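One protein chain omitted, others in place.
Chain nomenclature is as follows: A and B, assigned in order of appearance, with residue numbering initiated at 1 for each chain independently.
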Amino acid sequence: MDTLKEDLKKHIIEELNLEDLQVSDIDDDALLFSTEGIGLDSIDALELIVLMEKYYGIQVTNPDEGKVAFLSINTMADYIEKRKA
Amino acid sequence: MSFITVCCHINENSCFVNGETVLHKNEESPDSWFKQLYKELGIEYPKFYKMDMLSQGGFIGSEFIKRAKPDLISKYKDDEIALLFANSKSSADTDIRFKESFLEKKTPSPSLFVYTLPNIVLGEISIRNKWFGENMFAILPKFTPDFFVQYGTILLNTGSKAMLAGWLGISEGRVQVFMFLVETENTNGEKFDAENILKYSGL
Partner (left out) sequence: MIFIGAEEIISPLGQNMEENFLSVYENRSGISLIPHAGFNDESIHLSKIAGIPNYNKFEFLIIDILEKVLKQVDPSIVLSKKTIVIISSTKGDLDRNISNPFADSITAFVKYFELANEPIVVSNACISGVLAINAAGNFIKSGLYDHAIVLGCDVISDFVLYGFQSLFAVSAKPCAPFDVDRDGITLGEGCSAVVLSSSKEIFQKSSFQLLTGTSANDANHISGPSRTGEGLFRSVKKTLEQNHIDGNEIDFISAHGTATVFNDEMEAIAFERLEINEKPLNSLKGYFGHTLGAAGVIETAISLQMMRNNLLVKSLGYKESGTSKTLNIATENKSSELNTILKTASGFGGCNASLVIRKI
């Protein structure tokens, strides 16, 4: 699970061009879409959907599903585990 | 009467403001040339990394012009600075990358697609500065000083008091950025006409 979270952070930084961030800057429970957290926006949310398919083979067909699943690294990791199970 | 009060040039390896060198590209650096310029600006604006090259180029030029003109933000109301940009190849570089994302990588990338319009750079500059002014992006076969004088004069006669204008030739590894500020209330510059634009542009 921890490796999954680390990998997830690496992919997010790379795919979303968050060049000013390191893996260690992202807390597992930080809110990804809050300005207090990582400050991602609506295009980032769509790019996370692309990332889910590219690295984890998970298709998200309804962006609303993403809204709940992509709250934090923790919720994303849970979502991946559940979908893969 | 209007005057060109600041200009900024960026090519493949140098950046000049009012003709003075600001930075030469460090070939040893792991950073891209535009990232080196961003770091030279010393600002914190993480959105920069998400922009495509066209937006990055326009953004950097606008920031260097602001640095040379620190009162630019306070002097004008938020809708008095018009943006008039042009190039000849639209957003071709990013268009090619987006096409690759669906042809070769088999997933159309939303974050690339949103940059496949040349006027996005106007949005990026407006968002950064909270500017609500006039915008236009035109595609011209080549750099045309007359276009900037003719349409710029119209903008400055219909409510705008200043204009940030520029030619953003950024494609296929070539960088030909020439940006300039035109002001109506500042006489401390050169007359805003085609001859001076051509002279300053070096294009």
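General remarks:
Criterion: a residue touches a chain if its C-beta (ideal position, glycine included) is under 8 Å from a C-beta of that chain, and two chains touch if they have at least 3 such contacts.
Computed from a predicted structure; not experimentally measured.
Residue-wise, the contact with the chain that is not shown comes from B:131, picked out of B:48, B:131 or B:178. The residue from B:19, B:46 or B:159 that touches the chain not shown here is B:159.
Per the touch definition above, the residue from B:3, B:98, B:143 or B:167 contacting the chain not shown is B:98. Contact residues of subunit B toward the unshown chain are 78-79, 83, 88-90, 92, 95-96, 98-99, 102, 107-110, 113-120, 122-124, 126-127, 129-141, 144, 147, 150-151, 153-154, 157-159, 171-172. In the full complex, the hidden chain is touched by subunit A at residues 41-43, 46, 50, 63.
The definition used in the following text is that only the chains that are shown with their structure count from here on.
Subunit A and subunit B have Cα centroids separated by 33 Å.
Interface residues of subunit A, counted against subunit B in their complex, comprise 16-21, 39, 43-44, 46-47, 50, 53-54. By the touch criterion stated above, subunit B contacts subunit A in their complex at residues 35, 44, 46, 49-50, 107, 109-111, 114.
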